[in-house]
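Yeah, one chain of the complex is gone here, protein chain that is, but the others are all in their spots.
Moving on to chain A:
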């Protein structure tokens, strides 16, 4: 990625430019110490003076009133706040009319910021005060007061916290009184600028110690830049939170959100006092100390997928390179490219007005459709369709350009969605529920919080019948009623049946969980897969999950194992050392069996995992069990056998399961499977399979539904689940004596006395006759056998006919 600079020969301002602000993607306002406010139109290249302020107003900071959310018509900001050195702030309209001037601070006001909703303004000044004002400029409160000037201020993502500087310290103060204040020493010099991004919740700080740093919202350092020659005078997050810009004397730098720098430019600008990103995040403007305003366009972004490499060479031109045959295609667009995504053999490009869909088979004839609103902030792709997110909604399109749906739910805020909080698969969209965070009282969610019915009421199911939208609320903290563990990252698996759709997610403690998306009345539990997982990704071709777990790179070849046979999960894993990735790596993509990881220093590292599990997945999904077994025999790997074991159990293929379990040396399980095979009826086989996977309740239900009451009682006896066994026996008025006999035998073996009241009650006056019981059991067995054989013969007849 690079910055393409444009700087006029002669500065438009006579004095230093103190602040800049964008209204639209193409229009910028700049203020200078020569008291002028100048409007720059980038489409026509014209500049015009909006207003000349009185000689005693030296502007210091400017911030446009935020676009109100959800109102589509209002595409640009209408007014802005300008703070000045005489301690006043001015509300100025787009046309330059000073609508209100408010005496706010003693000494200069160093910064003024609207919150995200536009309901409050915070100003900070040389007098060390932080004041909150209403939309109309009425003083609401003085949030804090300190002995040193406050140089910069920023709102938290939910507009409920304010971050400000105090010399070398950073302070996060919630608006609520008495709430805990977070304060830490951030730099060795005076901090000049801070910024807080709403999308990724990260904090940037720039200081006179010639460093810029990235922090998370708990004040933990994520990145610490090297020493620069001059103090860093400005920092600014791109709206989507993927990039940020850093300004210093004669220096403009473009950095990734993890801190490493994409590009460095040394324009002749003097110090850059203020940086502003355009609304669509494609360019930045810098306020220069020598009266210039520098514009920089972000170009040379690169997308890679399999053998294709796409580069944005100019604002409106993309170059596609097929690495296999070095064929180069040039794609021209009518407007500026804003976002693009390359995956699943399709390139989706959004410009300011249109969306282009290219197939990798044919670069010449894209599919083009118009966009409702220009600035797409996120493109997500699945195999069959893709998702566009802009400021006002989420739109699902097929690759043929057909609009599928636009899911909505109350409290939706699309401007803060990113690839970590939205996930798309062929039939499901998962969105992290942001509204949930604000809830202070315990909301009545069922234990799992993923209760499907609940979600249906909260989210419109889209028109497409097989597409469902789920909102992912935060996890309830164990043992702490009403408190939730924030979920940081979610990911849906991409392949398989809709009913088996799984979602994996990481919570704030960096624990990795997996759960089913669809539920059928029953409560499906959320199962923990791993701890200390920094990042995760599903493969695009099969349901293999990979993640970076502490210092190890882990691949869950068959995550579904946790639902089938949790014991062998560790055998289905592939692990390798990931210390080469250093701190905080991030998985960029998982295509086929190729994993791409970006290290904290920005370098990409490719890892290829064994191709066999993917082949195995394919065989199993088409029920080619013999081929699967042959593959495992050929590869001779424990992990593969373990995967096959879990898969065959999940798909109820006993013969394969027996072979697979034998291969991984789980003799007890082989034995159990053998015993299942010898069971007389289909239902009890089914039930024991469920038992095998640990679903005892379901097994019981299956048996009871098939009328095999004795078998249901027997499994409870075998599990020493005495209460339930007796309950069933009493309920169905059969085998009460059997249960009692077994109970007595059990007590005798352990030399204990009966203490259970119900057993005492039923044991009264009952003589246990083992002969009789055994005969009864025998009878049940023959009954079952007869029944199943009758069933089979009737089936056989059915087929013959």
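Methods note: contacts are C-beta pairs under 8 Å (C-beta built on N, C-alpha and C of every residue); 3 or more make two chains touch, one makes a residue touch a chain; residues count from 1.
Note that in this section contacts and distances are computed from a predicted model.
This figure omits one chain of the complex; the name its UniProt record holds, of "Autophagy protein 5", "Histidine-containing phosphotransfer protein", "Intraflagellar transport protein 20 homolog isoform X1" or "Small ribosomal subunit protein mS29", is "Intraflagellar transport protein 20 homolog isoform X1". Of the options A:44, A:608 or A:753, the residue whose C-beta touches the omitted chain is A:608. Only one of A:83, A:152, A:205 or A:251 touches the absent chain when the whole complex is considered: A:251.
Summary of contacts with the chain left out: across A:599, A:624 or A:783, the touching residue is A:599. Here one chain is not drawn; of A:264, A:766 or A:790, the residue touching it is A:264. For the options A:218, A:369, A:403 or A:634, the residue in contact with the chain missing from this view is A:634.
Interface residues of chain A facing the missing partner chain: 229, 250-251, 260-261, 263-264, 266, 594, 599, 601-608, 611, 634.
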